Every structure is written in structure tokens, then in C-alpha cells.
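For this depiction, one protein chain was excluded, whereas all remaining protein chains were kept in their positions.
Chains: A, B, C, D, E, F, G, H, I, J and K, in written order; residue numbering restarts at 1 for each.
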Amino acid sequence: MSMESVANSVQLPPLDNPHERQAVGGELEVVLQELIGLSLIGKQLHWSVIGPAARSVHLFLDELVGEWRELADVVAERAVTLGFVPDGQASAVSDGSRVEPVPVRSVVDHAVIWELARRVAAAAERVRERLARIGAADLVTQDVLVDVVRKLEQQQWLLRVQLGDRA
Amino acid sequence: MSMESVANSVQLPPLDNPHERQAVGGELEVVLQELIGLSLIGKQLHWSVIGPAARSVHLFLDELVGEWRELADVVAERAVTLGFVPDGQASAVSDGSRVEPVPVRSVVDHAVIWELARRVAAAAERVRERLARIGAADLVTQDVLVDVVRKLEQQQWLLRVQLGDRA
Amino acid sequence: MSMESVANSVQLPPLDNPHERQAVGGELEVVLQELIGLSLIGKQLHWSVIGPAARSVHLFLDELVGEWRELADVVAERAVTLGFVPDGQASAVSDGSRVEPVPVRSVVDHAVIWELARRVAAAAERVRERLARIGAADLVTQDVLVDVVRKLEQQQWLLRVQLGDRA
Amino acid sequence: MSMESVANSVQLPPLDNPHERQAVGGELEVVLQELIGLSLIGKQLHWSVIGPAARSVHLFLDELVGEWRELADVVAERAVTLGFVPDGQASAVSDGSRVEPVPVRSVVDHAVIWELARRVAAAAERVRERLARIGAADLVTQDVLVDVVRKLEQQQWLLRVQLGDRA
Amino acid sequence: MSMESVANSVQLPPLDNPHERQAVGGELEVVLQELIGLSLIGKQLHWSVIGPAARSVHLFLDELVGEWRELADVVAERAVTLGFVPDGQASAVSDGSRVEPVPVRSVVDHAVIWELARRVAAAAERVRERLARIGAADLVTQDVLVDVVRKLEQQQWLLRVQLGDRA
Amino acid sequence: MSMESVANSVQLPPLDNPHERQAVGGELEVVLQELIGLSLIGKQLHWSVIGPAARSVHLFLDELVGEWRELADVVAERAVTLGFVPDGQASAVSDGSRVEPVPVRSVVDHAVIWELARRVAAAAERVRERLARIGAADLVTQDVLVDVVRKLEQQQWLLRVQLGDRA
Amino acid sequence: MSMESVANSVQLPPLDNPHERQAVGGELEVVLQELIGLSLIGKQLHWSVIGPAARSVHLFLDELVGEWRELADVVAERAVTLGFVPDGQASAVSDGSRVEPVPVRSVVDHAVIWELARRVAAAAERVRERLARIGAADLVTQDVLVDVVRKLEQQQWLLRVQLGDRA
Amino acid sequence: MSMESVANSVQLPPLDNPHERQAVGGELEVVLQELIGLSLIGKQLHWSVIGPAARSVHLFLDELVGEWRELADVVAERAVTLGFVPDGQASAVSDGSRVEPVPVRSVVDHAVIWELARRVAAAAERVRERLARIGAADLVTQDVLVDVVRKLEQQQWLLRVQLGDRA
Amino acid sequence: MSMESVANSVQLPPLDNPHERQAVGGELEVVLQELIGLSLIGKQLHWSVIGPAARSVHLFLDELVGEWRELADVVAERAVTLGFVPDGQASAVSDGSRVEPVPVRSVVDHAVIWELARRVAAAAERVRERLARIGAADLVTQDVLVDVVRKLEQQQWLLRVQLGDRA
Amino acid sequence: MSMESVANSVQLPPLDNPHERQAVGGELEVVLQELIGLSLIGKQLHWSVIGPAARSVHLFLDELVGEWRELADVVAERAVTLGFVPDGQASAVSDGSRVEPVPVRSVVDHAVIWELARRVAAAAERVRERLARIGAADLVTQDVLVDVVRKLEQQQWLLRVQLGDRA
Amino acid sequence: MSMESVANSVQLPPLDNPHERQAVGGELEVVLQELIGLSLIGKQLHWSVIGPAARSVHLFLDELVGEWRELADVVAERAVTLGFVPDGQASAVSDGSRVEPVPVRSVVDHAVIWELARRVAAAAERVRERLARIGAADLVTQDVLVDVVRKLEQQQWLLRVQLGDRA
Partner (left out) sequence: MSMESVANSVQLPPLDNPHERQAVGGELEVVLQELIGLSLIGKQLHWSVIGPAARSVHLFLDELVGEWRELADVVAERAVTLGFVPDGQASAVSDGSRVEPVPVRSVVDHAVIWELARRVAAAAERVRERLARIGAADLVTQDVLVDVVRKLEQQQWLLRVQLGDRA
């Protein structure tokens, strides 16, 4: 029996408007790729940060990366729960994620914070824009994305305050 | 002082439309009975599964049962928080839960997965149907039930994929 | 190969008097249903207890329920070890357990203790009556049931002393 | 660069209606002060409770205080995430919190429960009133406050049932 | 029986000079209010710190707050052990604590350290002044306050060194 | 080489007034016997308490017993550190401890608290009387006994408040 | 209602031959006193052992004492479960325990092992003698005492082997 | 002093019929060798299992091996407790254990389960046959062997059910 | 001071042949990209696996991903230790890793194992080829890569045996 | 597909000189048998040690046995990684291990140390002799065996020093 | 701003007699050097102990070293808290510590205990002599040193008893 026929007998979650399943899955795939993109540049900066605050930033980045990986798992599992397999491999992330790459060289600590802050803020904003649209299609998926925004915006705050008195 | 009079002095949560308290409580009772029903057939299959994957399914069932018991606690405590005592005893579950019983004999591993997948999918769908109605009455109870649906649908996925290439 | 034929090649535990396997299994099923019955009324009271000692009783009930669930697992697994699948689902428990239901409303703390004490004492006594008969058939199953009685009688003491100076 | 100018380059979360940021921040500040107020009277009663149930109430109060402190952190961090610094110091709490003070003397256990139950119920109700208004401005902040109400109402239940048979 | 009469039958700790019980209790109340005051401004700064070291200071403040809360508990429990109920609520702290409030806005990291260092040093000094006087009245209470001073002076060092090369 | 001669080569702690070593050791032995006496009646009541608060008192007694056993260890080890072997066996405790025995039958919960409160208060007072005398002989032993008094007086408070509104 | 009348309504465990309840309780009391006696001399030797192996014996004694205390708890709770309150206070142990006291002075390590080995062997033998008699009255109490003998005989072995090549 | 003479002074456990000590020891030695034999073939299969379920079986085998090693320890220590040193070295196990060797090559997962199931069933049966005989000589040793049979029969069930639908 | 000038004052590890630093760094970068590539396809398959063994493979993949991420960290940190910043971002991995992508759809469990086994074997072989060359340049880096090969070859075995009887 | 053909498609680790795979596997099998042999005599002595240091040696032996079992696992898994299934069953160990058996009777503590020290030293030396030969064939296997020698030689030191002043 | 000027604005702890700050700092430095000296000879003996008790002494030494390191930290941090930086480097310890070096060769176990016992006793005595003098200057520092003496004298006891019957 193919995946499709199994889906017929053990039904997928019945969204109010079933033909939106594909659309919701696609939205989740984009969010997934953003989160994987963030986790890869997070690691990149974890290795390349320099400057007086390097060690502190190095440790902070690992916490952020841990949070992005966890959110990515939640998002991807919601997509497959809806019967949609998102693509989270290197080339799909490279093509699909709108997270800007970072330079491949040593980066000074405050620049690391600055670069990350911009990227996290932009990613949070892109997910936030999806909230209302997805809430109309599926309250449960909306709940997943509210969790993503809530965490990204909190990170955005933690990053933003580290830029506070720099001019 | 009776329960009622205490409720007068230390008020129950003020739903927007107070006479819906009884209705919301009743909905939560049904969900509770479904969850207890699932946890009892889960244990039943935990003991009676056979076949090459028996041990793995045996362990998986204990995780599911743990999750259903935890959700049942959350649901029942939300009901009493609203001043409604739901019935979670054997005969009430036997009468009220729409979860089909399973045969009382050894059951082969893939049949266990199949039987559970159908029951979890059906239970998830029944709770999902309640979401909008309850959201109108009480946002906080809706939040409780979104958690229930989110978890049940994730289990539904974990079960469904185990049926993937069987024909 | 059917369950029976497997049982022929990988033998079930050889009780001294093999035709008693069915009888021993049946005794274990009754004990199982008592324990599940206790765990369901335990949870019911956990949610519906009121009164000055409500919180303390609420916590105590969760410990008792935990112990009953663990004993139920041991008993059910002993039954299937002997090749007998007991029925632990809602309707079987509703029919087979001799544990009396409790009322579905708020119950005052001392009444909770009193109601439980009576039910645990009765259940302990019913299992104790089986000890000698089962010891004759299978020493290992007797050891399982001695553990059940030992734990139930200890709970009976913990409950009984809470009734001590009430008149 | 001032806080404001940084906010311009690394944008704050873009609420649908940006001029509501100040309003939402103000609502969160009030909730924060309520929670700090609760945690201070919780500690006060933790030290001054007497009576047969004193030890049990003493321990229960520390759990409640822990939960209020955790919620206060979540609420305050949501406010600063939105670019609003709430005031959580003694005089601001003294002025802004609507949680009534408790008497500074030994307080008998059941009176402790009664006093707390009234204050928690009132605080929960005040936050609940804000839910719809804030949901219109920011879904993520609403999610934070639903968590606050859910926890406060659960505490309200745990307190209320301890008053159950007292007349 | 009132608190007083119980105190007559199960005596309070017999200080050498019993009429000093009230005085010692009063001293402990002042120390308690200082410690609560510190913990509230500690949290306030935890939320409002900005600047390159914001995250490190943010974490450090939570450790300090944890230590102040623990000391507050020890001090308050010593007071009630002596039969004196101190007031630790918002308005009492607002009136009684000599810890200066901090501004309600974003505060740059080094200013946070500076502001805290001054307040902790002043608080430590005020408690230290009480040591000899209290030692004369009650060696055990003195032992409690030596612990408070030892911890506050250690924090004072940890804060002071962070100001070391700033001019 | 005998104990004495070893003591000559690896000297015992040099108290200011060496012939007081025997006296200090004797004081510690009395405290040890009080603490063992408390721990034995603590266990006795742990087994024989009845009444509505029986379980809570049962658990509380185990905490107290744990604290008394730990203090006894500290006191006995301080005595042998000074070269004095105290006697902590049943008959020595029976003869030397001034802690009154409790009746050998079921004891109602509030009577347990009352009986313990009186005994702990009396024991704390007897140790407190020794503080100044021992401080003159050995500051380190005084530090040990201040710890004992501080803990016993805290227990005395926890017990006393449980008697608060009983008449 | 007195203890007796409660016992009538919430029955004590129904031994086959009910008038043996007193006898079984008495046997358990003797075992309890032996175990408390062992734990007190165990601690005594823990403090007074000297010699090259002193530290190793010092640690070993704490393990043994821990095991005796745990067994004492199990035995005492079985006795009260049967409705019999045993006496475990200093003077009862001093009178009832047949465990010989040890000298109150420094004791060389191998003598400690020797003295303990004799006492544990004798105690194990005295409990073993009770096994058959108690099994006839109550299988569950027999199970408790088999656990006691099993542990004491294992300790006896651990002690005996340490004497192996000493002549 | 030789082992024998020590045995005279610190007596071995006094079996009812002392000349059976040697016999009981011999029985325990056989059980020990069976358990070591099982643990060695368990590890062998842990390394050589192949097939789709290889990883799951690989992990399961480590759990079984852990249980056999623990049981072996308990059995051997009971033997030496009785004054009998059993032989658990490679050649004794090779000669004395009746557990059949397994082939030294890759073994497919279901064959692993089949081979183990037969060997565990046979071993359990051989120990079970000893129960009554040993119970007559020593109740405590019987208790040890009941634990062995109980665990082996439970493993036998876990293995047997994995063969359930294979033909 | 630039990175280079700092490197002059606090020297980089002095390889025997310093101009090989760049070459060794480049080799480590390739290994890093392979490991990130593996971790991304590992997660992809974690989400898309179906079939009877889906859950077991799902869990296994998370362990493998955890091991690859840890090795990636060790490899990247060795590169920067040598003064070379490797590129681990999505597009670099997409271009540089020779790990083949997997299809973006549900994949049956045994196919998952097969696909992974091939990719891990190939990756292990590619790293192994580098061992001798790198050992000549830097023994410490060789030690890092031996750890990588050792772990990858162990995984290769764990994967290979799961294919054992499939034809 | 047979094991061999799978090996063709998912290649085994490509040693430089492939026909040495059999040889390396054989060397690992010998080391495995030595380690299992050590762990069996370690347990044997764990049970049969007597004398003043018996308990300390008893505990030390369990640590050594734990280390040997872990090394055995690593060694066996390396062998199967290379496609060679080593034999670790009782008769193979009995035939292949060059670790001398120990006598089956009580053994005095210092003799235990002496006997073990000789056997560990000999085993370490036999593995060390293999290092260079295996390094030429496979650097990764050499790394495994260096770990074995490093641990065995460290144990040899810990044993040797315990013999230091015995003549 | 220099250290001095910071000290002016964020005052150092105000000792009663401020010019004694230097003196108290100097006393703490001597104690620090003693403790580091002890920890270095502790490690030295940890590596060089031989004899039958070597392993037990080896483990004991690590505990002592751990305690000395912790005390050293407390002492050094108290010194810098008072504005005095003590010297804890190798040459300062070599010059300032009065702890005698130990020979650099294998040392028999009982000699290790003897050598340590003498050194710890001497160090404890030297710190004890400082107690009164420092108490006059600063009660808080006295509290720190009482902790040091209390721990050192306890170690002195643990060492002394191991010498008990040696002549």
C-alpha cells in the first residue's frame, strides 16, 4: 500500500479546508530552512568569533544553536504530521533560506552580535507574517509557529541589548 | 459551607458566558474518558503484543501511555478548575469513551500499530472538532485542548509511518 | 506457526501441575483488574478531593496510584509469562473488579481516606486469600502475590492511621 | 547610538499596529507587578503561618512563590522584548499591584489559604480580562498571558478545594 | 490558645536577656528588608541591562538574586524562631529598606555593576555594624548575620573587581 | 604504641587550657546522647502516629530524624577529634539523655507535635546553656554547638507554629 | 472512635489464625530491637575505630548502619501494619536487645570486625530461628524476615572473610 | 586460624540440616555457571547479530547480559555466605554449564531471538526444578533462587513473544 | 592588531613544516563539510523514514546525528586552532561535501539504512585516505582524524549488520 | 545477498593491505579472550578473597572487572567492524586465553593482589608486543590497542604499588 | 581610575580598626600558602604511595586534596575581599609555607599516614594560634579561619586513628 493509500485509511489530521494541507506544509518548509540556516551560521560564528568577549559569545552561540535545532525538529515534525515532507538538506537550505551567509574569516565579537541580531530579527519577522494566514487554516500549526516567534523574538531581545551602548 | 457557597466567595474563573461552564466541563469530560480509554488499551497491547518487533512496540506503548496519562491529568484538572468534576472511573470510561476495545489475546506487532493508529487518529479528530466551539467560550481551555490535539496528531504520525510500506 | 506451537517449542514455565496454568492465569487476571480499578478511583479522588487536607491527600493519592500501576504491570506480565493474556480494558475492569466506585463529585478529605481505606483493605484481603492456593501451583507466582499483599497492607496501615482519632 | 536608534536598525517585533507597543508594554507591567506582589505576600505567609497544617502550607507556599517568580520573569522579558522596560521595584509594586497586603502577624493555616485564594482569584480575573484586547494587538503576547491565566487558575483551584468543607 | 500562651508552654529560645528578643527581631527585620530590596533591584537590572556585557551581567544577576533570596529566608526564619514576625511585603520594603531604587530604563552594563556595587557595599556595611551588638544578645543570631556579611562582602568583591580598570 | 603515646607524637588540638579537654569532651557526650535520644523517639513516633495529619507528621519526623543523626555524627566526631570517646549506645543513652521517653502506643498527630515540641525546646535550651562555657575553652567546639542550637531552635519553631491555634 | 473500633471497621490484615497477631507483633518487636541495637553499636564503633584500616572500617560501618536502619524501618512498619506498636526507644533497646554492648574506648580495626562479626552472626541466627514459626502464622511477615536474614547473613560473610587469615 | 576454625568461632548460617550446606552450595554453583554461560553467549550474540532488527536486538542483549551478571553476583555471594566457594572461571563454565554454545559467525536477528529463547527457557526450567529441594534445606537460599526463576521466566516471555507470528 | 599580527606574538602551534598549516586546514575543512552533510541528511531521514522499523530508525538517526555534530565541532575547532577558518555554511556544504543528497519524500526503513550505510562507508574511506598524509604534517591533527575514522567505521558496522540477511 | 556480497556493496574499512584483515581480526580475538579471561578470574577473586583487606579488594576487583568488560566490548566491536567475528564464549576463552586460572578456594587478600598483578602484567605485555605489527596494518586498530595497553599498564601500577613493602 | 580610587568609591569592608586590613590580609596569605603546600604534598603522596593499603590511601589523599583546594579558595577570596592580593604561586609557597616537603620516592602506606598526620597537626595548630588575634580585628575573617581549623582538626583525627595500634 502506498503512502497515499495508508493516508486514506489512517487519515491525516483533517484541516478545516483540506486542500490547504499542501500550502501549510510549504510554509513550514520555509520556516524549517530558515531555522537550519540560522543553526549553520550560528555554528560558523561559534568557531570564528574573536575579540575580548569571544568566549562568552562562543558559549552563547551554542545555546542559540541548540534552540534553533530544537525548533527545527518541532517544525519539521509538524510538517510530516500533516503529510508533507520538507527538504532540510544543504542545497535546499542554501537555495531556500533567506538567512544571509556570514563571511568566512575571524569575526570580532560585537560584529558577531550585530550580524546575528539582524538575521534573527528578519527571520522572526518573516515567520510572524505567516501567523494569521496559518491560524485560519490550522490552529495547531499556528500554535507551533507562535512558539517559534516567541523564542526568536526573545533571542532578538537578548542580542539587541548587547548592542545597546555601542555607537 | 458547601462547595457551591465557597464557589460564591472564591469565584470560579469568569468565562465570558458563564452558563457555558457546564458545557465546557462536559466537553473536557469526554476528552478525559477518551484519554483514559487510550491508556487502558495501550497497556493491554503492551502486555499482549507478539512478533519480531514485539519488544520495540512494547517499549513504545509505555511512552504513549505515559503521554496519555499526563494529558488526562491536565484535562481533568482543567475541568475541576472550572468547577466541574468529570468521571474517570472504569464504568464511565467503558460507557463514555468512543475508543474501540482491542481483542484479548496475543496481537501481532504490526496489527498493534494498525489498531492504535486508527484509534489515535479518530480520537485526535474528535478533539479537533471541539477546538473552535471551545475557543469561543474559553481561550484558556482551548489552549489545553490544542496541546492535546498537537500531541495526539504527532503520535498519529509516529504510528502512521510505521505502516508505510506494508501492503 | 501459531502461539500454541511456539509454546510447544519454546516451552512455557513448567508448573508442577500444568493444567493449573489456566487457573493461575485467571487468578492473576482478577488481581490485575482490582489493581487497575484502584488506580482509576485513585485518580478520580485525586481530582475531586476537597477540604483542609486536600493538597496533602492529592499528593498522597498520586503515590498510591503509582504503586498500583507498577504492581499491575508486574501482575499482568506474570500472567503473560505463563501464557495467559488477562483483560485490563475499561469494560473488563468495570465488570470484573470488585472495587466499589466512588461518587462523582467533590469529596471531603477525610471521607477520601475512609473510602480508600475500606477498598484497599478489602482488595488486600481478597488477594491474601489466594496466597496458599497459588503457592501450591507455582512458588514464583506466589512470590509475586506476596509482594502485592505486602504493599497493599502497608498502604492499608498508612490509610488506617489517618482515621485514628476521628469519632 | 541610543536605544532608540539601535531599535531602528535591529527592529523590535513588528506588531500589526505598531503604536500599540506602548499599550501592550503597559499591560505587561501591571501583570508583572501583580505577580511580584503575590510572590512577596506568599513569602510573608510562608514565614508567618501557624496551626496544625502550618508545615504543609509552608511548603505549598514555596511552590506557589516559585511559580509566580517564574511567570514574572516570562512576563518582564516579554515586555523588554517589545522594547518596554517595566518597573518591578518595591515602591512600584507597592503602588501598582492591586494585590491586597496581609497582616504582619502569625496567621492560622486555614486563614492563609482563604486569604491567598481570594487574592489569586482576583489576580487571575484581572489578567483574564486583558486576554482579548491583547490578542488583537499581538498573538505572541496573548500566548504569554494565556500561560499566566492557566497557571493562576490552576492555583486558584488548588487553594479553593482546601476550603471545601469549612463552614 | 493564643500565640503568646503557646510560647509560654513551648518556650521560645531563652536569650540571656529576654527583653532583647524584640530588639533582635527588629534588627533582623531591617536586614530582611534590605535583602528583599536588593533582590528586587537585582531582578529589575536583570531585565533592563544593555551593552556588550549584557548577557554575562544578566546571568550574574540571577545568581546574586538567588543568594539574596536564600539569605532573606534564613534571616526571616531566624526572626520567627525568636517569636518575631518581620514584614517583608512591598510597602514595608519600600519604606524600610535603605537600598536606593534604580532608574526604570535600559541601563548600560558597567553602570549596572557600578550601581549594584555601591548598594551591596552599603548594605554589607549596615549589617556589619549590627554584629557586635547582636552578639552580646544572642550568639546564634550573630552566627546568622556573620553568614550574611560574609556573603555580601564576597559579592562586593566580585562586583568591585569588575570596575577595576575603568576611569 | 598506645593511643596516649600516639597523642604525644601527633598532638591533639591544643586547647588554650589543655586540662579542659576532658571537660569539653564530657559536654559533647551529653549533647550526643540527647541527639540520639531525640532520634530514637523520633522514629518511635514516626511509626506510631495516627490521626488526620498522620502521613504529613510521619514524613516530617523522618526529616527531623535525619537532621538529628547528622548532628550526632558531627558532635561525636568533634569529641573524638579532641581525644575523647563518647558513649552512644542504648544503655548510655537510656541513662544519660534527659529526653523524656514517649508512650508505646498509637499517638494522635497533634499530641506528637506537642510532645516533640516540648522535648526539642528543652534540649535546645540545655545545649544553649553550654555555649558560653565552651566558647571560653575552645572556639571551634563552640562553633559546632552553635550549629546544633541553630538547627534545634529552627525545628522548635517549625513545631511550635503547628500548635498555633489549638486551645 | 478508638484505635480498636477503627480496626473493626477498616480491618487489620486477616491472619489465618487471628489470635496470633499479638505473637507475631511481639516477634517483630524483638527483631526491631536487635536491629536498633546493631545500629547503635555500629555508630559507636564508627567513631572509635583506630588502626591502619580505620578509615576503611569507618566507611564500611556507615553502610552497615544504613542497612540496619532501613531494615528496622521495614520491620517496625510491618508490626504496626498488623496493629502492634513495638517499642524502639533507648531503654527498651537497652533491655530487650540481646546484642552485646562494646567497650567505650578506641578499638583496633581487626577487633572491630571481630566483635561485629560475632554480633551479626548471633543476631542472624536468632532471626532465622523465627522463620518457620512465623511462616505458619503469616506468609507476608515471613517474607519480611527472610529479607532480614538474607541481608544479615550477607553482612556476616563480608565480615567473616575479613578475618580469614588472622590467627 | 584456617577458614574452618574461623567458621567455628563466627558461625556460618545454621541450616536446619547442617550437612546439607555442601549440597546447597553445589546447587548454587551450577546455577552460577548457567548464568555466566548465558552472559557470555549474550555478549557473543551482541557482537554478531545482523539483519534489519540488529540494532534493537544488540541493545536488548546488553540489558539481558546486565541482568544475568547481577543475578550471578547474587547467587555466588549466597554460596560463599554459606561457606562454599563456587567456580566461575572459563573452564569450569565451559565444562559445567549446560547452556549450548552458539555458532561463531554473523547470526540473523530472528535466529538470535530463537536461539536465546530456547536457552533461557531451558535454564529457567533447570533452576525451577531445584526450588522445592532447596526450600527444604534453606528458606533463604530458596528466596534467592525464586528471584532467579522469576527474572529468567520474565525474559523467556519477552523473547517468546518476539517469535509470535513467525512460521 | 590584525589576526596575523596576534598570531605572530602568541604563536600558532608550530607544525614541523609550517607552510603545511594551510594544507592541513584545508583537509580539515573538507572533513567538516562531510560531517555537516551527514548530519543534515541524517535529520532529513529522521523526519521522512517510514515502515515497520520507522521508530527504531528514527531514534537511531538522532544518535548518529548527535555523534556527527560532536565530531564536526572537534574538527572545526582543530582547524581554527591551527589558524584556519573552515566554511561550514549551507552553500559551502552543498558545494564541498561529497555526501550524496537523499530523495525528499518518505523513505522506507531498510532503504534508509542502505542509503546511510553507503554514504557513511564512503565518507569514512575518504577520511581514512588522509590519515598518513596528515600524520606526516601534524601528529595531533592525525589523532583527531583517527577518532573520526574510528567512530565512522563503528557506525558503518552498526549500519552494515542491519542489512545482513536482506537479498 | 550473503554477508560477503553486502561487504562488496557497503565496503568494509579499506586497510592498506586488504589481505591483512583476517590477521588483524585474529589478533583482536586473542586480546578479547585475554580480557574476558581477566574479567572471569576478577569476579572469581571478588567472591573468594578473605583477610583484613578483603572488603577493599572486593570493591577494587569490581572496578577492574568493569574496565575489562568495557575494553572487551571495544575490542570485539573493532573486530566485527573489520568484518571478523571473534569467539568470546566459555570454551574459546578457556582454550585461547593465556591468563592462568586461579585456585577455587578462599584466597588471602595480598595473594589476590599478587596473583592479579602477575596476570595483568603478562597480559599487558602480550598486547604491547602486537602494537607495532598492527600499526603497520591499520592505524585505527592500533589506536584501540594503545588504549588497551594504557589502561592495563595503569592497573598494573595500581596493583604493583600494593605489593611495595611486602617481602 | 586605579584600584585604590575605586576602593575609595566602593569601599572595602570597614574593619573596626582599618589599618589592620594589611595585617589580616597577611595572616590569610600565610594560611593560603600552608593549604597549597598541603595540597601539593598530598598529590605527591597520592602518586608515590606503595604497600598493602596503597589504593585506599591513594583515594583518601584525593579527598584531602579536594578539601585543601576548597579551603584555599575560600581563604584567598576572603583576602582579596579585604583588598589584599595574596601570593599562591610555586616560589611563594616554596618560601612561605612551613609544611615540610616529603621525599621523592615510593613511600610505604603507613609512613604516608604518619608524615601527613604530623604536617596536618602542625598546620592546624599554626592556624589555631591566629584565631583570637584575628577575631579582634574582624569577626567575619575569624569565621573563615574557624572553618579551616575545624576541617584540619577533623582530618588530623582521621589520620591519627589510622596510627592507633602501630608501635
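As a working rule, contacts are C-beta pairs under 8 Å (C-beta built on N, C-alpha and C of every residue); 3 or more make two chains touch, one makes a residue touch a chain.
None of these values were measured; they are calculated from a predicted model.
Colleague: Touch as defined at the start, partner being the missing chain; which of A:56, A:81, A:142 or A:156 qualifies?
Modeller: Checking each option in A:56, A:81, A:142 or A:156, the one touching the absent chain turns out to be A:56.
Colleague: In the complete assembly, which of J:85, J:124 or J:140 touches the absent chain?
Modeller: Within the whole complex, the residue contacting the unshown chain is J:124.
Colleague: In terms of residues, what is the contact footprint of the unshown chain on chain J?
Modeller: 114, 117-118, 121, 124-125, 128, 131-132, 135, 146-147, 149-150, 153-154, 156-157, 159-161, 163-164, 166-167
Colleague: Can you list, in ascending order, the chain K residues touching the missing chain?
Modeller: 3, 36-37, 40-41, 43-44, 47-48, 50, 72-73, 76-77, 79-80, 85-94, 97, 101-102, 104-106
Colleague: Under the stated touch rule, tell me which residues of chain E contact the chain that is not displayed.
Modeller: Answer for chain E: residues 53, 56, 60, 109-110, 113, 158, 160-166 touch the chain left out.
Quick note on the criterion: only the chains that are shown with their structure count from here on.
Colleague: Can you spot which option in B-H, G-K or G-H is basically A-B again, with over half of the contact pairs the same by residue number?
Modeller: Match found for A-B within B-H, G-K or G-H: G-H.
Colleague: Between chain H and chain J, what distance separates the C-alpha centroids? Give it in angstrom.
Modeller: Taking the average C-alpha coordinate of chain H and of chain J, the gap between them is 23 Å.
Colleague: Going by the contact rule already set, what residues in chain H reach two or more other chains?
Modeller: In chain H, residues 3, 50, 53, 56, 77, 80, 106, 109, 160-161, 163-164, 166 touch at least two other chains, as defined above.
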